[in-house]
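The complex is shown incomplete by one protein chain, all other protein chains being positioned as in the whole.
So, chain A:
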Amino acid sequence: MQQLTVIVPPSIRPYVGGQSRITVEAQTVREALGAMSAKSAQLKEHLFDSKGEINRFVRIFVNGRPVPLGSRGDEAVENGAEIAVVLALAGG
């Protein structure tokens, strides 16, 4: 199984042991988000809506390129890819 790196935004880091980068085994963005939230139903709720779609306030970038809004994240991702999960920051 290929390995991907997920860059975790600060507001959901508590659900992944406080880590800013985690390594997951996955073939697609969807699988990577699933693996990342496997141990936390709460994190899964933050990432996916009730129909299993990626929430529209969660933006995903694979090696700096955006996963389009509305995508289910089923596109294959190359081994070693860096998946950045980006949530809005409020502070100023």
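Here is the rule we use: contacts are C-beta pairs under 8 Å (C-beta built on N, C-alpha and C of every residue); 3 or more make two chains touch, one makes a residue touch a chain; residues count from 1.
Criterion: contacts and distances are computed from a predicted model.
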Message: Can you work out the missing subunit's protein name as recorded in UniProt? Choose among "aminomethyltransferase", "Molybdopterin-synthase adenylyltransferase", "Heme ABC transporter ATP-binding protein" or "Response regulator receiver protein".
response: "Molybdopterin-synthase adenylyltransferase"
- prompt: Taking the full complex into account, what residues of chain A touch the chain not shown?
  reply: 7, 9-12, 20, 46, 55-57, 59, 61, 64-66, 69, 84, 86-92
